[in-house]
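Notes follow once the structure below has been shown.
Note that one protein chain of the assembly has been removed; the remaining protein chains are unaltered in position.
After this line comes chain A, so read on.
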Amino acid sequence: MTAITATATATAAGAATTGAAATATGATAAGAAAHPAERFAALSPATTLLRFATAGSVDDGKSTLVGRLLHDSKSVLADQLEAVEAASRGRGQEAPDLALLTDGLRAEREQGITIDVAYRYFATPRRRFILADTPGHVQYTRNMVTGASTAELTVVLVDARNGVVEQTRRHAAIAALLRVPHVVLAVNKMDLVDYAEPVFAAIAEEFADCAARLGVPEVTAIPVSALAGDNVVEPSARMDWYGGPTVLEHLETVRVAGAPDLLPARFPVQYVIRPQTAEHPDYRGYAGRIEAGSLHVGQEVRVLPSGRTSRISRIDLLGRSVSRAVAPQSVTVLLEDDLDIARGDLIAPAEAAPEPSRDIRATVCHLADQPLTPGRRVLLRHGTRTVRALVRGIDSRLGLDGLTHHPAPDGLGANDIGRVTLRTAEPLPLDAYGDCRPTGAFLLIDPADGTTLTAGMNGDPAAGPGTAGAADVRPC
């Protein structure tokens, strides 16, 4: 199911976005033009957090978009701007280069490219944002995967003059593979196509079509000019045919956190808390973070991999006892029975516990320079557990041109995405990644030097929920 929220035509926009337009006006009046003091004065500690990532090719203007987002939301302070202005002058540039706000390393500034993921922070009265700013080069696919792995939303940038290109499909494919819940298509450089609606509409439609084939759950398309500031923070006066939200408004209003009741609880045990003091002689609590669903006192639970069952007798939420807790809260769980439970175990509802298995079929993105080859012995990190594992076979490699799988018997190189078969030394309770991101994900680690080799997703995440099978990533 792909719900497209792109308001690509004037009629559609007029019919459907009355609510969005109203919030747009409100946001402008309250925020965009205001001094930072007024913006923050409205901040309550109860605002929510949105983690999002950006993806774009080298010259799509991604750094400019990020710079514009930070600058126009008044998140850049005077000393940072002065530093950027001084550095821009030093390089002989007339206008401050907003991209310098985000390129933090010496080598990045020298080469004028973004090498590594950087994290940015900004806030509006409605929400706090953590932005994983990822490089666009083909050889940094792994960084895009890194940024997308924790993101609830990805902004894919397209140059309006070029439309959907190979790199755009790659970004969409990665967002689909990693099951990022929301995708925004920012059609940039609208100033260079005379702010023409048909140009935007055609790109939005092509991308929506591609995203639907890839299994991206939801796309919002927005026409912008990062350089001129159209529709990034401020609504554009030059595109009155567009009635949807600006990029910032959409980030502020997109719904985060699902309904934990829809997912069975997943609680990897991190650490056993045993004070053994006079005050707490018998306290034995299992510390961890609820990765999915919710837990409640009285619930019957199963402990994996042993399979023993018990009931939750108490939940401590960082200093107070609660009857119920939800993902992603860090809590301490106490059980009625004295079971042998250690770090690495998983607590799940007795009636909906995953089946531990030693055989894994997964989609992976290989990160390291040394290839992943059949027969290789690795460590596999899942939740709080690390076990030995064997790469039994490389089933296929995803060709990033046509997004189809090809045979790859020899192995996967850096930045390759492919399908592998693994066998672990101990059974692991993995979920299908498409069903549950935190407990469907794993890492492969080099046992010799600890290098993180590979990002793994159990099953075939692009095929949609509940399918740990073998459907292809469909070409688009």
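In this text, a contact is a pair of C-beta atoms (placed from the backbone, for glycine too) under 8 Å apart; a residue touches a chain by one contact, two chains touch by 3 or more; residues count from 1.
Note that contacts and distances are computed from a predicted model.
According to UniProt, what is the chain that's been left out of this complex called? Choose from "Siroheme decarboxylase NirG subunit", "Diheme cytochrome c", "ABC transporter permease subunit" or "Sulfate adenylyltransferase subunit 2".
Of the names offered in "Siroheme decarboxylase NirG subunit", "Diheme cytochrome c", "ABC transporter permease subunit" or "Sulfate adenylyltransferase subunit 2", the absent chain's UniProt record gives "Sulfate adenylyltransferase subunit 2".
Could you tell which one of A:Ala55, A:Val158 or A:Ala204 touches the chain left off the display?
Of these options, the touching residue for the absent chain is A:Ala204.
Any idea which of A:Arg308, A:Arg343 or A:Arg423 touches the chain not displayed?
Final answer for the missing-chain contact: A:Arg343.
Across the whole complex, list the residues on chain A that are touched by the chain not included here.
Counting over the whole complex, chain A touches the hidden chain at residues 3-9, 12, 15-17, 19-20, 23, 35-37, 39-41, 43, 45-49, 77-80, 83, 87, 101-107, 109, 115-121, 123, 127-128, 130, 142-143, 145-146, 149-150, 201, 204-205, 208, 218, 220, 250, 252-260, 270-271, 273-275, 277, 279-280, 283, 287-289, 316, 318-319, 326, 328-330, 343, 367, 379, 381-384, 437-438, 441-443, 445, 449-452, 455.
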